[in-house]
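All protein chains but one are shown at their positions in the complex.
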Amino acid sequence: VFVHRETVRFRDLDSMGHVNNAVFLTYLEEARIAFLFGRGATTESIIVARVEIDYRSQARYGDELDVRVTLDAIGRSSFTYSYEVLDTASGRLVAQAKTVQVHFDYEQNKAVSIDDDLRAKLASPVTR
Amino acid sequence: VFVHRETVRFRDLDSMGHVNNAVFLTYLEEARIAFLFGRGATTESIIVARVEIDYRSQARYGDELDVRVTLDAIGRSSFTYSYEVLDTASGRLVAQAKTVQVHFDYEQNKAVSIDDDLRAKLASPVTR
Amino acid sequence: VFVHRETVRFRDLDSMGHVNNAVFLTYLEEARIAFLFGRGATTESIIVARVEIDYRSQARYGDELDVRVTLDAIGRSSFTYSYEVLDTASGRLVAQAKTVQVHFDYEQNKAVSIDDDLRAKLASPVTR
Partner (left out) sequence: VFVHRETVRFRDLDSMGHVNNAVFLTYLEEARIAFLFGRGATTESIIVARVEIDYRSQARYGDELDVRVTLDAIGRSSFTYSYEVLDTASGRLVAQAKTVQVHFDYEQNKAVSIDDDLRAKLASPVTR
């Protein structure tokens, strides 16, 4: 499990005083990019195809959140992460999510096979 | 089916030059609020519990998007919408989504039954 | 004076229930891009060098705002806009701003002279 930490910004809140539902996708995105960069991969040929997220409790201004990322599966042209977002201080579960990413050729505008290099990087331990 | 129109802002794009995945949740939110306001309901006691979204094609700067909202079901304390996001000009499907909302008591910090008034409003035709 | 209309989104609010100060720069940006596109210019070689903004009154959810843009001056490599943001319904002044844009060569990473083509477009009436 790879863990990425985010701090809630004031701009992440909405008028209900809690983190807006859309902003959690930004937290997942930051965790996902850190996961990829930590394995020497880039994000340039990866596109998000699907997100599911369950909001379990509210997050507030200044909360530190741990985004725990697990690589669930690597298919021919896509791969799947699952996430738990936890309040760092209390361990309280804030959200659970899954995302599907597709290896994408922006010029051809279509999904392409995950090559061996990316496949190896996705499956590797964090190296930096 | 209720239709809400959004125009893509420059700030909605990310460095890939397309609308960022998180921003679609903002488009869904705008459509949902317009749906509720159009039926005389408010958003104050409603919280998003779950989102699933499938990204079908990319949206670009200045695109006008139609967010088509269908109320799928009303349960004891929750209700479900499904959405289609279409490019207005071409009719191209951009995204499909489902969201679950919970009738929520922020003071008690828990889900509460949907009262008859809200139930009637959710099921009513748009009145304004 | 060129006028661009924006509608306040829920995500534009912060926990004070009004449009967050940073979001006004997004409204100015949308108006500025519409100004350029309406004259056949693009935004690719233009970078924002300075913003000043005075917040005159609060904007709320669903407000329609008119952003009135005036081209104040065109210099050798920069040009200046001034703006008034008004509540469309009431005419109430919401904000006043000035921005300085620089004609920028991203490859050389430096300001470059505004060529005659861009100069003519900036000074032209809206053509589309």
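Labels for the chains are A, B and C, by order of writing; each one numbers its residues from 1.
Operating definition for what follows: a residue touches a chain if its C-beta (ideal position, glycine included) is under 8 Å from a C-beta of that chain, and two chains touch if they have at least 3 such contacts.
Being a predicted model, the structure only gives us computed values, none of them experimental.
S.K.: On subunit B, what residues meet the omitted chain?
M.R.: Missing-chain contacts on subunit B: residues 10-11, 13-17, 20, 22, 61.
S.K.: Just checking the interface: what residues of subunit C touch the absent partner chain?
M.R.: The missing chain touches subunit C at positions 16, 20-23, 25-26, 29, 47-55, 106.
S.K.: Which positions on subunit A touch the chain that was left off?
M.R.: Counting only subunit A, the missing chain is touched by 9-11, 26, 29-30, 33, 37, 43, 61-62.
By definition in this document, only the chains that are shown with their structure count from here on.
S.K.: Just give me the whole-number Å value for how far the CA centre of subunit B lies from that of subunit C.
M.R.: Chain centroid spacing, subunit B to subunit C, equals 29 Å.
S.K.: Counting in whole Å, what is the centre-to-centre distance of subunit A and subunit B, each centre being its mean C-alpha position?
M.R.: Spacing between the chain centres: roughly 22 Å.
S.K.: In subunit A, which residues are in touch with two or more of the other chains?
M.R.: Subunit A, residues with two or more chain partners: 16, 20, 22.
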